[in-house]
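My questions all concern the structure below.
Only a part of the assembly is drawn; its chains keep their places, and the rest are absent.
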Amino acid sequence: MGKSLFVKDLKNMESALIFTENFLVTSKSVLKTNAGKPYLSLTLKDASGEIDGRVWDNVDLISARFGSNDYVSLTGSLVTHQGRHQVKILDIKKVEAEQIDPGDFIPSTPKSIDEMWGRIESLIASIGDKSLKSFLKELFSSSEIAKKVKTAPAGKVLHHEYIGGLLEHVLSVAEICDFLSKHYPEANRDMLISGALLHDIGKIYELSYDRAIDYTDEGKLIGHIVIGAELITKLEEKKKLLGKEKEMLLKHIILSHHGELEYGSPKRPKTLEALIVHFVENLDSKVGAFLSVLEKADGDEAWSDYQRMFNRFLYVKRDEE
Amino acid sequence: MGKSLFVKDLKNMESALIFTENFLVTSKSVLKTNAGKPYLSLTLKDASGEIDGRVWDNVDLISARFGSNDYVSLTGSLVTHQGRHQVKILDIKKVEAEQIDPGDFIPSTPKSIDEMWGRIESLIASIGDKSLKSFLKELFSSSEIAKKVKTAPAGKVLHHEYIGGLLEHVLSVAEICDFLSKHYPEANRDMLISGALLHDIGKIYELSYDRAIDYTDEGKLIGHIVIGAELITKLEEKKKLLGKEKEMLLKHIILSHHGELEYGSPKRPKTLEALIVHFVENLDSKVGAFLSVLEKADGDEAWSDYQRMFNRFLYVKRDEE
Amino acid sequence: MGKSLFVKDLKNMESALIFTENFLVTSKSVLKTNAGKPYLSLTLKDASGEIDGRVWDNVDLISARFGSNDYVSLTGSLVTHQGRHQVKILDIKKVEAEQIDPGDFIPSTPKSIDEMWGRIESLIASIGDKSLKSFLKELFSSSEIAKKVKTAPAGKVLHHEYIGGLLEHVLSVAEICDFLSKHYPEANRDMLISGALLHDIGKIYELSYDRAIDYTDEGKLIGHIVIGAELITKLEEKKKLLGKEKEMLLKHIILSHHGELEYGSPKRPKTLEALIVHFVENLDSKVGAFLSVLEKADGDEAWSDYQRMFNRFLYVKRDEE
């Protein structure tokens, strides 16, 4: 069952109250007061942020009930200590992951996943080339892949770093490519749309996101670019839908979509469609990151904090209309 | 009056024939035959290419009639020497530039300049912000500027390097930005369209293109990025249409449109609109260059020659349908 | 009226005493003691450094009298808390900026501004070329520009980062160029001196420095290099003193003085005078930064702290004679 009280809510409160709610414990240690009495110091997290927690009594007993990285249900009250909010915990116990709605613990896209998925299906349906269309249908009809494409984030830090972020990014890239296939009629629309839809497909295995977004071992050692190409290789090996040349051109789009070797692409774009997918995915990633910065801007300041991804400060003043 | 016989045509001919036609002389020198007799060696050029020319008789007399970089009208026949085509010149005289159609001597866009100009005007008309709209109208109503925007190339070598190329590129960038203003509703459409239309405006003074496309002194010492910003400064100084903030944001788009300092932008994009214009103009330049390569490909080879702009070979095989 | 007691003085004191003095409040927040009593925590600043301040009583009343970034006059005593100095504030009220000597709050050059300004005027008087000389006289006779050139810093962090720093740097560069015009007689002395005097003129609008040195919006979006070139453009547009070629060569010096594109110059030096101004201004900036490090060195250590501007440690041991 979903949460009703979030960390963000607690931080906006002034007075204390007793509540029961689920959190993820991200750090846990036993410390001692000046008087030498042990207490439990926890960091509690959900999709909206982090807050400190303290258990002052029965520390040994309670500490044995859960570990760091466990979900817990706790009953407690809100206090402030040296200007910081803190949860004074009265009771706490472990909760199994199955009972948890992951969307409560990792930020999610505000958009409708079903609606976006529908637009992806329409794009596939619009592909004229039969072999590309059947290949895409086959790939996305795998329930494992479809489920992951619908929920995966597109990154850990840089852009679209939330549940559904991959779907959002892929759809955006594909729809811009759809427009550009009319603007640049020399481009092969079918290959362009297919490449756009598949360019980041390897991210479904590069990132894990059950409690927090992180890289998998495979993500760190192989990377989404090669994982994506291998998904094509394996399905084509089994189904023989594309033929050698289209398989090669499709994988080339995936392999080259970062544009330059130093950004992790083992090949730079050498086909018109690969060139376009690269530029559009770069545009959409950077605009996505800029929009996140804009969203966090409070409207009072003309300039954002320093943005590592951009290596600069951004101008976030918007017209007041 | 326009040309009817081009260098390209001559190069496709086998046999000799007598003709009269206009050319641009791009090099001229007096050499001697093995027998010690002087002759005139010329390079003749038009929009379609270059060919050698020779005057064998009356060299002193004829040589005095014109210089290098002059337009000439000549009567001659076509011969081949060691496998190369050559024009054997019987008579030749200078022609004034006014009598020449520049489009015969510098390659031109195949698109209709008037039709493209009409779409630029529609885009300006669609701008909602009154100060931006009047500023653009004022700028483009200058007959000097309008004339140059309609004819200037967008570059000397890299992309859109022909008469009308600037107009073609600017319109393409602006129309993609128009689409993206719907795709990313957070962007300010008026500023985006204005920035797209003006980002390369400085090229009208950076390049000269009466006989061949070349950089002006101002182009080499100041550059189109700063020339463009100064056009805004001067018009705003005179007409006060934008106000300080919009002037600053518009110039920021121009100054930052190359994206990185090392590509000649004194500032990197710090507004959402500047970011988008930068990516779109980069996309359109590179796609424009790729399309030129595709056009030159003869269809037999899968790969282009080495492309300096891309620093790689390009895959130019197209589906045969 | 100027300050007599500075933060630096307070930090050198051991015992407490009651004093009344002006400070700039750079942060202000209401916190609570362990006992739950609210108190005011301030950061107090002047040209010599920063110190904490605390108001323990009548917090609501007193807090309403001023905000962050206000100048205040306060009465208090000096205490130490956990080894840190702190001002225990007894009374405090806002002071208007007009009553403040900015030199008390931003570090200033130790040199005489009038004497330096006189040397600038002598250099201008020594220019032989009439159009360059009248242009410079016209520009520096503007009271707004003259006032700003006399007071602006040359940077926020890197070098000459104090009131009068721009004047100091520009004069130093111009006097070295004066020497070099004799050492390299091929250089055009008039253009060299003019370029030296104007190369950083855009900094007068790039930086604001009323309470602290910071970049203006224009500084961040346009930058001093282009602002400087535009000051030339606007004055020449109005007065027509230089003519097209000299205007272009003078602006080229400004635009290229950072030497390389990646340091923010949209053009690299292509004239002899631009090349010399670039090297001299680079030398003077780096020597200026080295001298600041030397000044801060206490004489006991052979090596400075790590210097970000130089990306290395510097050897600051000086001969003891």
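First chain written, first letter: the chains are A, B and C, and each begins at residue 1.
What we mean here is this: contacts are C-beta pairs under 8 Å (C-beta built on N, C-alpha and C of every residue); 3 or more make two chains touch, one makes a residue touch a chain.
No experiment lies behind these values; they were computed from the predicted model shown.
Peer 1: If 3 of the identical protein chains are displayed, how many copies are present in the complete complex?
Peer 2: 6
Note that in this section only the chains that are shown with their structure count from here on.
Peer 1: Take the average of all CA coordinates in subunit B, do the same for subunit C, and state the distance between these two points in whole angstrom.
Peer 2: Comparing mean C-alpha positions, subunit C is 45 Å from subunit B.
Peer 1: Note the residues in subunit B that touch 2 or more other chains, in rising order.
Peer 2: 270-271
Peer 1: Could you please specify the touching residues of subunit B with respect to subunit A in the complex?
Peer 2: Those in contact with subunit A are residues 172, 175-176, 179-180, 183-184, 186, 188, 268, 270-272, 275-276, 279-280, 282-283, 286-287, 290-291, 294, 310, 312-315, 319.
Peer 1: Would you mind writing out the residues of subunit B in touch with subunit C in their complex?
Peer 2: 217-218, 220-223, 225-226, 229-230, 233-234, 237, 248-249, 251-252, 255, 261-267, 270-271
Peer 1: Which residues of subunit A touch subunit C in the complex?
Peer 2: Residue positions touching the partner: 80, 82-83, 302-303, 313, 315.
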